[in-house]
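Encoded as structure tokens, here's the structure I'll be asking about.
Rest of the complex left out; these chains stay put.
Order of writing sets the labels: A and B. Residues in every chain begin at 1.
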Amino acid sequence: MTDAWVLNPDRALPAGELRPIAKEIYSATAGLPLVSMHGHVDAAVLAEDAPFPDPAQLLVVPDHYLVRMVVSQGGATLPQMGVHPVSGAGSDAGVETDARAIWRRFCENWHLFRGTPTRYWLEHELVEVFGVTRRPSAETADAIYDELTATLARPDFRPRALFERFGLEILATTDPATADLAHHRALAADGWGERVVPTFRPDPLLHVDRPDWRTQLDALSEAAGTDAHDYDGYLAALRRRRRAFVEAGARATDHGHLLADTTELDAAEAGRIFRAALAGEVSPAEAQAFSGHMLFQMARMSTEDGLVMQLHPGSLRDHDRGLAATFGQDKGYDIPVATEYTRALRPVLEAFGHHPSFRFVVFTLDETSFSRELAPLAGVYPAMRLGAPWWFLDSPDGMRRFREAITETAGFYNTSGFVDDTRAYASIPARHDLARRIDAGYLARLVAEHRMELDEAVETAVDLAYHLPKAAYPAPAPATV
Amino acid sequence: MTDAWVLNPDRALPAGELRPIAKEIYSATAGLPLVSMHGHVDAAVLAEDAPFPDPAQLLVVPDHYLVRMVVSQGGATLPQMGVHPVSGAGSDAGVETDARAIWRRFCENWHLFRGTPTRYWLEHELVEVFGVTRRPSAETADAIYDELTATLARPDFRPRALFERFGLEILATTDPATADLAHHRALAADGWGERVVPTFRPDPLLHVDRPDWRTQLDALSEAAGTDAHDYDGYLAALRRRRRAFVEAGARATDHGHLLADTTELDAAEAGRIFRAALAGEVSPAEAQAFSGHMLFQMARMSTEDGLVMQLHPGSLRDHDRGLAATFGQDKGYDIPVATEYTRALRPVLEAFGHHPSFRFVVFTLDETSFSRELAPLAGVYPAMRLGAPWWFLDSPDGMRRFREAITETAGFYNTSGFVDDTRAYASIPARHDLARRIDAGYLARLVAEHRMELDEAVETAVDLAYHLPKAAYPAPAPATV
């Protein structure tokens, strides 16, 4: 294919008799603002608004989907993709420092991405956002690199300019519970406080067997201005930090746990495990129980301060522990495991599932739970919304299977609408666009099968793209602040 | 949409090039009689043949799919949907007693049902059965209510008249093992004994840790005319009651268990647990083991008396125990759990899987077992038939996934054909109609892909809709009675 590269306007819409219906539905959502309530873009990017450094640092290195695929085929090792060993774990000698070389490795492996959402997103980014006119390949790598480098130097490609051009209405970052939120304060001072909001992520503080847990407690004490080294102080410090996040504009908390367990312990037992952890004498089972207990506490605090609670369970972090030891936490490949929800969420749902100020958005990497557990739960408990397909399932067929598996039990209105999840800033519009196309295709089938009227489908599509995410992540009510 | 409400004759058939084929197949089944071998309509409805009380009591309150959806969005609480607290658990003050108000709440929330089978069934009921011409909405609620009220007062809308009009050939009710079956005797006296048959459901007697178990034993002793308070007497009483059901026309037993386990205990151990339960000293594990043991006994008794054995496992009853305590058993939301079949059914299948008088129909709420466990088992053991998609899976896409997942291993002829499962009497024709349309669509694809001839597809569709359910639930052979 040597002709100029343009994207087909009907891409990712169903073929045949569904296409005209899908196009009509998609046309109602294509231009809506982006509500991006869960992501991992660093607030500094928008606070500082500096030009992006180079194409590799913008498009390749922060995208773990992309790096994994190149590694999987032996196309490159982590150091060859620019990943450094952590201090003391190895030499930097083999680490690629030439951004152009990293970019070339990606372009040479373009065929590996056939059929993946990474391919769809990158096409959208390269063509629609950056105006690239050549398909990536070994031959075109350098020319595209030069073209992108020139583009990134332009002021209209700085982060805030792109924010406007992307049509972003609001962007949530993810921030440690101990964060000083200085970048968010700077954004607020610039009048961007409503547009870029923090999210409270306390994971390292809730997993008491992590090696850095006591360091984290020190940081929590410092950040909260109260001693978090006993169980009651720890709860009080978490409450204070949540309040600080609310004051900084946060809408939500976020929790990455291996299990979805939310079983509350009695306070004495929780305190005992806390002290054992401080003494370095906690067992894995105790640490697991404590983390489930703390999810219950987080839910209770959400009923107090109005922060939406997001749960992302079921990823076994750092599957290859040797790699993680060399290259640092979360570099050792994360792999999903089967995840149980019905029994695991029962404590929180029995306690707060009908609470008027509790909002609970639950995600999964285990699609077997869609029809069996999550749709039945979200389909009855008023507090619960089923989150959008996450990570490996945030893909054309993954999103289609999600709608097919959950709509018949939970309907559309017990879901969160589209929620992206990325540290790849330039991919955000592509992700929303793809979701809108897939939902249009699913709705078009319902219309074509006379299971829904076209006007209902259009209204539903707009809700999924825009109104439902806004409704799922409301600002905490002033009364609770 | 303000024009008069008519249903498209091609609804729920696939679009495009499959539609004409699907229509031809569907036309062969659309008018077939309804064989309804598993349901929860009260026999009194047909024995008494009284007019239905009001639209809410007919269409809304008994339909838990419908009530759950309204509750899930905070559209109403259970009391606002007409559900009363059990005696001593709370005041009736907040309970809605105005049927029209309940009806309005449903109509105002009509959009929540988009994409759900409830919507399909209700459209069919309102338009095809009751002749309603307005779509439900806040504006039309009262007019539809009045229209329905007038219709329900007509003699041709009484239960028996509808039975004829629905084309029901046979309807199975579900009855406690201790039931006196008086309504079935009354029906038999009216010449309806072959048309409305009971089903033997002994669950409360097999779960020895339920609070009402000893009360149930008293009732069993009374009903069977033999003392069921020791293990041997209990088995004898169950045998007698099964015989009484056979004599009253029953075709089947039905078993709702959390697990599919069918492991037989030795008689001494079973007797020991029975005595422990009588003494109120049974552990949950013992009660679970006893219930699996009793499934094995039920299978053995089926080989003796010819009652088809139905198993419906995998629903965690009363997920919200607080709600169940307030509003009564089964009002606390039932949620599925992952369910294992390969090892769980092994005892019964090794013992009776080739027995010429054993027929075992197995259902699931866990669609992961379709291709992995249930199709391979039903695809080899002669006694086993795979039941139709159940409950949350009794839906357009659920039924399609079922056929796609199981046909390639089990074929069509190791399935039960369509089996509905509802206490919503007026929805029975809609449910059969939807299943016939979905099967027509699946078969049409096989024809279009030249994996089957059209004449074979038509014959198969007729078998799935009519002959297979009749064959799966034969009357016990006279020899065994």
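The rule is short, and it goes like this: a contact is a pair of C-beta atoms (placed from the backbone, for glycine too) under 8 Å apart; a residue touches a chain by one contact, two chains touch by 3 or more.
The model shown is predicted, which means the values in this text are computed figures rather than measured ones.
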> How many copies make up the whole complex, given 2 shown?
Replying inline: 3
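Operating definition for what follows: only the chains that are shown with their structure count from here on.
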> Approximately how many whole Å separate the CA-defined centres of chain A and chain B?
Replying inline: 40
> For chain B, which residues count as touching chain A in their complex?
Replying inline: 1, 7-8, 10-17, 68-69, 71-74, 77, 111-117, 119-120, 316, 319-322, 333-338, 365-368, 392-393, 395-398, 401
> If you look only at chain A, which of its residues touch chain B in the complex?
Replying inline: 16-18, 338, 340, 342-343, 346, 349-350, 353-354, 368, 371-373, 375-382, 404-405, 407-414, 445-446, 448-453, 455-456, 459-460
